[in-house]
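Pasting a structure here, questions to come.
Here the complex is missing one protein chain, while the rest keep their positions.
So that you can tell them apart, the chains are marked A, B and C in the order they are listed, and the count of residues begins at 1 in each.
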Amino acid sequence: MMDKTTRIDKALEQVLDSHSVMVGGFGAPGTPFILLDHLLEQGSSDLTLIKNDANEPGMGISKLLEAGRVRTLIASHIGLNPIAVALMNRREIEVELYPQGILAEKIRAGGAGLLGVLTDIGLDTILRESRQVVHMEGREAILEPALRADTALIHAAVADRAGNLIFARSARNFCPLMAMAADTVIVEVEKVVPTGTLDPDAVHLPGAFVDHLVVLDALTPDYGVLPNHVI
Amino acid sequence: MMDKTTRIDKALEQVLDSHSVMVGGFGAPGTPFILLDHLLEQGSSDLTLIKNDANEPGMGISKLLEAGRVRTLIASHIGLNPIAVALMNRREIEVELYPQGILAEKIRAGGAGLLGVLTDIGLDTILRESRQVVHMEGREAILEPALRADTALIHAAVADRAGNLIFARSARNFCPLMAMAADTVIVEVEKVVPTGTLDPDAVHLPGAFVDHLVVLDALTPDYGVLPNHVI
Amino acid sequence: MSFKEKIAARAAREVQAGQVINLGIGIPTMIPDYLPAEADVFIQAENGILGIGPRCRNGDEDRNLIDAGANYVTLAPGASFFDSAVSFAIIRGGRVDLSFLGTLEVAANGDLANWIIPGKMAPGIGGGMELAQKAKRVVVTTSHTTRDGAPKILARCTLPLTARACVKTIITELAVIDITPHGLMLREIARESGLEEVQEKTGAPLLFAEGEIPRF
Partner (left out) sequence: MSFKEKIAARAAREVQAGQVINLGIGIPTMIPDYLPAEADVFIQAENGILGIGPRCRNGDEDRNLIDAGANYVTLAPGASFFDSAVSFAIIRGGRVDLSFLGTLEVAANGDLANWIIPGKMAPGIGGGMELAQKAKRVVVTTSHTTRDGAPKILARCTLPLTARACVKTIITELAVIDITPHGLMLREIARESGLEEVQEKTGAPLLFAEGEIPRF
């Protein structure tokens, strides 16, 4: 029977210098902290990272940013990470920022084998200055090209060995979209169940999109409730 | 507590003559046969129907086609319905046909508040003759405008009173996409459970997209295993 | 009651039963505390939740359950989860009835500017632009003036826009103001404030109906 479980080092060796890497997660939930920690150890550099946000200092992709491994960051909002903001302001990293749902659609379009989407979001703003505007059916539209990456790193709650995934609560966010949009998809997962035991109606992402499953033995504190966000 | 259950006649009176109506289903599964039967009884005419296929003679939207209630049919493949093919060939209905996944994306784009999608599907075929072709990033792309409708009629297996839906197996198909893409969404459902009893991770379509739930007392034979498809 | 609480409490009264609402960061996240139990609304969060419940109590945090402002939240009955594309389909598809947003500037014609101060602050766009442009109704909740006392409500925005002519109502600690085709219409005024004060702190002329202006 198909078994996509892979050792973490084996899976991550497919991430090469100057690769583009999509990273799941909105804030902490869905962020593959352990994959990112190993990517840091592995020494990969000159990366283009695509993530909704920049995590927070000392966590997740911020470790890669802080270590100077990132050339370009494509995101929606990095306001919770002052280190990332400072790197951007000092032009030590290149940052592309998109409206959040448009970032999601660009990634989804890449995953769906489309070339792009057309939107009116931002048409009346400074965004249009840096965009291709097309005329369709008597109106204007911003053309947003699809986004794909060499690799996607995502976190899932449960998987079967064929790669079918289930996400937990608000940890779903960008994960399934990114898994559709990368040439190689590496998933860290909290729990693996035998193939055939998941309800086919309850699967959030079909296994066809998953290349490697890295089974986590234990979670690091980054996965826990973050004290700085407890009111 | 919010309760979207509605009497079938009350729900369907929102469908007016010359309205556009998206109809869920791929073949029989997911087709809202009872809503369609009532729409026929109600006498609505000059309709634009949007469905993957044309069902089969004597079933589903074919009843509306046969009764002369349809001006335009937007679909992907109507080969299983010779009556629909004959109406098309005699030009008694106008038919627009799209590649199946592009039809899905046009509807989804409408649902996602996009203006359209860009695709290379059909670029080397006669499809391009009737399409807007745009140049982006040094290549050509077919511009497929988003599709929306006045009403969507879909079938679901289970709902709560807030309109959260769960579909059964291959009956999901176009249903969630169409529910996103219509101004008024009417869902016929086999079973209603109290709000709060569905697993929030298992909901296929969030209730925000649903306006009216019509609870089915019993299913008609159209919903059963179709003898002509049993090998 | 702090000025923020006052604004949140007043804003809560704009909510109608059965609505899908979205709460921006800051003051808007305080609004649920002031919603009556019978409000029966669905609170949506951009990161993929419909049906946020009452404020999360210390110790009840779920590591996988935060809102778009990264605050731990709870669930209401009938909640559901979905990915970020579906989440913004709800927003751009027009299924958010009411979006509460904070702002840097808002203009008399409803223009909103709340995401960038060129050369100074540009952490990103987030979900605000789509909410501002596509929610059925946008209500701005904001302090009436900047910390320096300068008006935030202006004849025209000076900062780059988030969306054009999108705001329907402005709620501050001093006033409730509707954006109308004729300009800013003062709908209500705070108990402890006066008409002169509100006009003085507002960067565009205020219209108001004849007679007593309701207090809040």
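Keep in mind that, in the parts below, contacts are C-beta pairs under 8 Å (C-beta built on N, C-alpha and C of every residue); 3 or more make two chains touch, one makes a residue touch a chain.
It should be emphasised that the depicted structure is a prediction, and the values quoted were computed from it without experimental measurement.
The chain not shown here makes contact, within the complete complex, with A, B. Interface note: of B:R108, B:R148, B:R161 or B:H212, the residue touching the hidden chain in the full complex is B:R108.
When the missing chain is restored to the complex, the residue among A:S20, A:N52 or A:N164 that touches it is A:N164.
Although one chain is not displayed, chain B still touches it through residues 26-29, 52-53, 75-80, 85, 97-102, 104-105, 108, 119-122, 124-127, 157, 167-177, 223-225, 229-231.
Summarising the interface, chain A meets the missing chain with residues 1-2, 108, 110-114, 160-162, 164, 180-181, 195-196, 198, 200-201, 203, 206-209.
Operating definition for what follows: only the chains that are shown with their structure count from here on.
Chain B and chain C have Cα centroids lying 35 Å from one another. Chain centres here are Cα averages; for chain A and chain B they lie 32 Å apart. Contact with two or more other chains is made by residues 81-82, 85, 88-89, 91-92, 134 of chain C.
For chain A, the set of residues that touch two or more other chains comprises 105, 119-120, 167-169.
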